[in-house]
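The complex appears here without one of its protein chains, the remainder shown in place.
Let's look at subunit A:
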């Protein structure tokens, strides 16, 4: 498969995303219980759908991009740590977080917007400025595709 042509072909991305996302939706739909309209079920399903949408887009892009790799890595780690997450927040972690916040405030002086962008783009914290801008433009393209497809699916279902 020619990776160069596929990364510049928007329909390829749309198709891969839609197939994966619809498959995940079917799975979620099949597993709904009898009390499928309770608010708790709905909020749980909302979280699953959002995760499925983000994961489907990241999977459609694959490991070609830094941001998609960061999303997939984060999802895999969330699944792995799901059972131990609550116990792990120790005082050491809290101290580290406070220290990191102080360091971040020193870097904010030059370009506040750049740091905000780093937080919005997955994996942005570790990128240099060129990669950050490049990944941001690809990320925006994929997000708009994702929104377009989700909107179309919602229109069909309603």
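We adopt the following convention: a residue touches a chain if its C-beta (ideal position, glycine included) is under 8 Å from a C-beta of that chain, and two chains touch if they have at least 3 such contacts; residues count from 1.
The rule is short, and it goes like this: contacts and distances are computed from a predicted model.
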_The complex's invisible chain, by UniProt name, from "Transporter", "BHLH domain-containing protein", "Alpha-1,3-glucosyltransferase" or "phosphatidylinositol N-acetylglucosaminyltransferase"_ = "BHLH domain-containing protein"
*Among A:32, A:64, A:80 or A:96, which residue is in touch with the absent chain?*
A:32
*Would you write out the residues of subunit A that touch the absent chain, in ascending order?*
18-19, 22-23, 25-26, 28-29, 32, 36-37, 41-43, 45-46, 48-50, 53-54, 107, 109-111, 113-114, 116-117, 120-121, 128-130, 133-134, 136-137, 139-141, 143-144, 146-147, 150-151, 153-154, 156-158
